[in-house]
Structure formats: structure tokens, C-alpha cells
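One protein chain is absent from this view; the other protein chains keep their places.
So, subunit A:
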Amino acid sequence: MNVADLTFLALCLPFLGALAAPLLTRALGHNAAWVLALIPVAIFAHFAGFSADIARGGTVTGGYAWVPSFNVSFSWLVDGLSLTFILLISGIGALIVLYSGGYLKGHPHQGRFFSFLLMFMGSMLGLVASDSFLMLFVFWELTSITSFLLIGFDHQREAARRAAFQALVVTGGGGLFLLAGLIVLWNIAGVTQFSGLMSLGPVVKASPLYLAALILVLGGAFTKSAQFPFHFWLPNAMEAPTPVSAYLHSATMVKAGVYLLMRLNPVLGGTAEWQIILPVFGAATLLIGALLAVRQTDLKLMLAYTTMSSLGLLVMLTGFGAPYAIEAAVLYLVAHSLFKGALFMVAGIIDHETGTRDVTRLGGLRSAMPLTFAIALAAAVSMGGLPPFFGFLAKEEVYAALSAFGPRSITFAALVIIGNALMFAVAFAVALMPFVGKPVATPKHAHEAPLLLWLGPGLLALAGLAAAFLSGTVHALISSPMASAIAGEARTVTLSLEPHIGVPLALSALTVAAGIGFYLGLARLRAGIAAALAAIGWGPDRGFDQAIRGLVRLSFVVTRRLQNGRLDTYMTVTFVMVAIVLIVPPFLFGELARPPIFPSIPLHEFAIMAIAVIGLVAVLLAKDRLTAIVSLGIQGFSVAVIFLLYGAPDLAFTQFMIETLAVVILALVMTRLRLSPSDHRPLRQTLPDAAIALACGLGATLLLLKVTEGPFNTALTDFFNQYSKTIAHGGNVVNVIIVDFRGTDTLGEIAVVMIAGLAVLSLVRLRAGSMRRIADNDPEAEEAGR
């Protein structure tokens, strides 16, 4: 197997694992986690093998043709940017699989959970490895779908179902924006692969469609990365089991939007629009997220809102355009994945071992859970940006990017300092408050977590420490190649733990001082923000519900208009349309048939036509419906006789049988529906109905006259007559056409006949009691009933 095949296998492996997971879990129980964790480990090892190449500035590409006629391929591009993401996804993924083994131990659907988790992992890997636009889009939507499955994993709770649905609508809908944006990019640049797009930045920026492409791409990125005002789905997604929150909703999936912006930075970045829209939305998200995080008391929600702020910071840095901004985004992204993943898992451990996540009902856990406490502190120190952790380096670089003198930098620096200080306070509120103070009685008796639970967060916290001490290696293998890939030119990151006095360090000190202040006044701050939010009283989350309710109501109104359940309305609409279609175009386009020359017809044919007309008159005069049905049969039989006289015995034969059966079945339908025997329509209804009937008849006559005006093309007749006997060995041309020449049509038709039989049977079998009236679906009535 060559490298390309192995890479393809690595990208498929999680999906294969997803197939095997339920069986494996049935066999091994929660210990299946140890086996399943080998999948991300193998992927990690495979892609880590590329790191030396990529550190030297190379890229790894490969792939297969997918739809060659549209120039669509299944191809991957591994450069510094995607490699970092792949290593984070697979590395943290392995730890999350282990953690899930402990967290959902004994859960009846643990196998299904592993399966969903691995499917997500595969989707996310595919997303960041994609070189082709379409492949990126497919995996993008797959991450939305797997996220939907994971958020709604506990589907018996309504809150989980709502959160899953909301996340799918927001991120999946954003994906459609992305698709449109990619198609616009494709149209501008004429390529379908990122590797080809990278050098076409000037072409794209000069295009009049640039702004459209930018806004559409941002629509995808901002929804996925929970930027204000699309952030509301992220905190709701905390309904998912904690491993999902740690993995999807902090370390990986929510960064897909940031990934996209970084990926497209060389193509779309650097313009005034880019440097205004991204920092403004990013900073707004940063600040709002941090304030909302302080407001919460649930550990997971606090972390979720700080994730939102961190994503805001990343978006802001990606678009900021100052020196060091890209490097800062790179360092912060890596640091955030490490510490936030660990903190979420710690929150999960606390929930798992004590039975509550409410920070106000926790305290004094340090003696019961010393190891968890140590891990939590290590992660919080990194999140707070204190040395000697990787988070410190990230924050130094952030402030280095913001420390240029000027009104823009100062404004954003002030916002970032406030946001970071609030996050500092929240980090320690999560990692310190539950562990210090007097022990508080919790729903479950607290004790230390088992190995499977603390291994993941422990390793992540350690990684945060190691990365800082080995910063030289990390920069060479990860930070510098990634920053170069984002910037589209060679960049080198050099920052290390050595103290360096300057503006960034001063800003850091200011942040920490403010953070400590916020931590001490947390309770008052929380109350203040809660009061402010209560005063506003509306948010995008409520707005989402209102929009969905509006949609349901609209569809109900439309449905009630169009499908009112009255057969006579349907019939009237259908036949009015038929009449319009038949009559209007000939007049509009001057295609009216010439008045026909009346042929001389022998007497017996006249007699048969007269019988047909008598049948029709009988229909109109009939006192009751049964008589009308039978009279209609007279007309049908007359037509069948005419077919017979003109040499179409098969047609006539069928017509006779159809007429007979139609009369029988219509009569049966009448008794079945218990229709009143006679027609009670008042005159004001009969007259319009008659007019519609006459119009349809007129239209059909005009059409037939027009059709028969042209000369008859005998090509088909000749063909069938000539070959019916020689090719198909049959003397009856009609039958040969049905069963041989056009046999596949017939196969389709008999399938329809059978389906019609099934449909009628199920309609007839419907019990009156089980039929819900349309009014039962009225959303307003439903609300009133609650």
C-alpha cells in the first residue's frame, strides 16, 4: 500500500470503527473504549509522520476522481493548518473515547454512542483534510448531522431534542450558505480545489462577486463557530453528554468555522471588508460570551459561554491583520483545545461523581478528589494565561498583536482585556470554587474518579504544560507551519517561556489583576448581569423559537388553504386548470384548429354515435347517481364499438372490460361512501360546474382537432409492423409493444397498478376514528390546549 492509499484508509477508518463499535461494546462492555481508542491513535501516528515534511514547508496532497465530468474530486490537502487540526482531532479524540468509556459505563446505548462519536471524528477529519470544495461541504454537513445525533443522544428528554434540532437548523442552514459561497468562489476562480485557489487571491479580491462570496462564506463560518448572533445553539448543545461537549463543542467542531476562515485567509483576507467584519463580530462575540459565562452557575454552561468568547477571539485575530495576529490565533487555538477539553472533562467528572454541576451547590471537594483538583487547576491556569502553561504563551502573542499604538488597536485591546479577565474569573470559578471551602452535601457521595475518567483531562493538562516547556519543538512542528499556511507566506513563531519585559506582559498583568477582581466579586457581577438580561427579556434563543413557531403557523395556513380536505374543491381546481391549459394557449399563439370537414360516415356508425350521445343525455337527466353511472357506461361501450369498427380490437376489448369494471367499482364506491342516492347540488353550483365541464370538453375537442390536422407520421407504425414478427416473434403488434418493445414501461406501469391497489386498500381500511381532522394540527389550538 502506498501513502495515498494509507491516507485514504486513515480517513475511512473512523467510519469503519463506527460500524464495529456496537458489536465490540456488546462483547467487551465499557472496556471497548481501549480498543476503539486505537483508531484515533493510528490516525494520529499516520499523519504525524507527515510533520517533518510539512515543517520544511511541504504539503501532502492526494486523492481520486469523483465526478470527473464536473471536475469534482475526492482529494485531500495536508499542510500546516490541516495537520494541526488533524492531530488535535485524533489526539483529543483518542482521549475522549477513553473518557466516554468511563463516563457512560453501563449505559444501555454506549455502543451507539461510540458509533456516533467515531462517525463525527471521521467527518471532522474529512472536513479539515479536504482539498475539494464539494468534499469540504459534504463533511461540513456530516459534522452537523453527527452533532445532531450526539446532542440528541439522550432523546427521551425534550430539552435534548430541542437543542439537537436547533443546532442542526443553525449549523446545517449555515452549511447551505457555505455551499453557495463555495459555488461563487468556483465561478470566480474556475477551480474546485483549495490547493489551486490559494494562488488566485488577487483574482478573487478583484472580482465584483467578492463581497457576495465573503458574506456567504461567513454565513457558514459564523453559524458553525457560534459567533454572535448565531451563538445560541452552542450553550443549548450542552444537553449532550459531557464527552460530546468536551470534544465537539469546545475542542473541534465549533472550530470548523475558524478553520474555514483560516483556510480562506490567503484568498479572501486582507481586504477592508475582511478586517472590519471579522474583528467586529469576533470582539462582540468575545465580550457577550464572557458576560453570559459569568451569569451562569452550571459548570458546563459557564464553559460553553467561554468557548463562545474564545471563538470570538479567534475570529477577531484571524481577521485583525496586524503583525503577530495570525500567530496569536494559532497559539490560542491550540492552547484552547487543550485546556478547554480538559476543563469540560473535569466538569463531567464532578457531575459524574457528585450528581450536580451547579457551582453554588459544590464545595470542599479537594480532599475527596485531589487528582481531579490538580488537573482542573492546571487547565485553569493555562486558561487564565498564567505561566508556565501554553495558555500564557498564547495570551502573550495575543497582546503582542494588539499592542501596536493606534485607536483601533487600543479599542480592541481594551475589549480583549475585559473579555480575558472575565474568562479568567470563570476559569477559576470552575476549577477552584467546587474544590475549596467547606464540604457541601451533594446528591452523590463524592470520591475520586476512576482511571478512564481522569486519564484524558490529565494528559491534556500535561500537554498544556509540556507544550510550553518544549515550545521550540512545538513551534517548529506545529505553530510555524500552521501560521505559514494561514498567512500564505512563510512565518516563524519564536515565543518562549523566557521572561520578556514589554507592553504584552504589562497587559497580561492587567488582565490577571482584573480577573482576580472579577473572581472575588463574582456573585455580585452575576446578579448584575442577570438583572440586565431580565430587563432585556429577549434573546436570539427566544427568537429562534418564535421563528420556528411562525414557520409552523405559516405552513398550517398555507396547507389549510391548499389542502382543505373538500373533494369538490380539489376537483374544481383540477378541472379549471385543465380547461385553462387546453384553451388559453391556442388562442394566445394563434394555433386554433381549422373547422373540420365533416366526413361521410356510414349509417351504422352514426347509430353508434347516437347511442353514445343518448348515454350522455341519460347521465344528465338521471334522477339518482347509480343510474348516471350506468348511463355513462353506455357511452363507454359505444366508444369501444367504434374502436372495434376501426380495427383496434385490443383497444376495444380493454375498453369493454374497463367500462364494465368501472361501473361495478363506482357503484361499490357509492355504497361504501354512503352517498345520498341523488345529486343535491343547488343551481348556483350546478351552473359553474357545467361551465367547467363544457370548457374542458371544448378544450379537448380543440386539441384533438389540432393534433389530427398534421400528417400522420408512420415511422413507428412501419417499424413495429416490420419487426414485430421477425424480432419479437409475435403477430399482435399491440401486445408485442406492451410486453417486448416497451416492456420496461409496462413493468413500471404494473408497479403503479399494484401501488394503486395498496393505496386503495389502506384508504378503505382507515377507521373513521383514527382519522385526525386537519384542525387537530392547528398550532394555535395546540398551544391553547397546553
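The working rule: contacts are C-beta pairs under 8 Å (C-beta built on N, C-alpha and C of every residue); 3 or more make two chains touch, one makes a residue touch a chain; residues count from 1.
Here is the rule we use: contacts and distances are computed from a predicted model.
Taken from the listed names "phosphoenolpyruvate--glycerone phosphotransferase", "Multicomponent Na+:H+ antiporter subunit B", "Sarcosine oxidase subunit alpha" or "ABC transporter permease", the protein name that UniProt assigns to the chain not shown is "Multicomponent Na+:H+ antiporter subunit B".
The chain not shown here is touched by just one of A:V613, A:L645 or A:V664, and that residue is A:V664. Screening A:F15, A:F575 or A:F653 for touch with the missing chain picks out A:F653.
One chain of the complex is left out; on subunit A, the residues touching it are 649-650, 653-654, 657-658, 660-661, 664-665, 668-669, 671-672, 728-732, 734-736, 738-740, 743-744, 746-747, 750-751, 753-754, 756-758, 760-761, 764-765.
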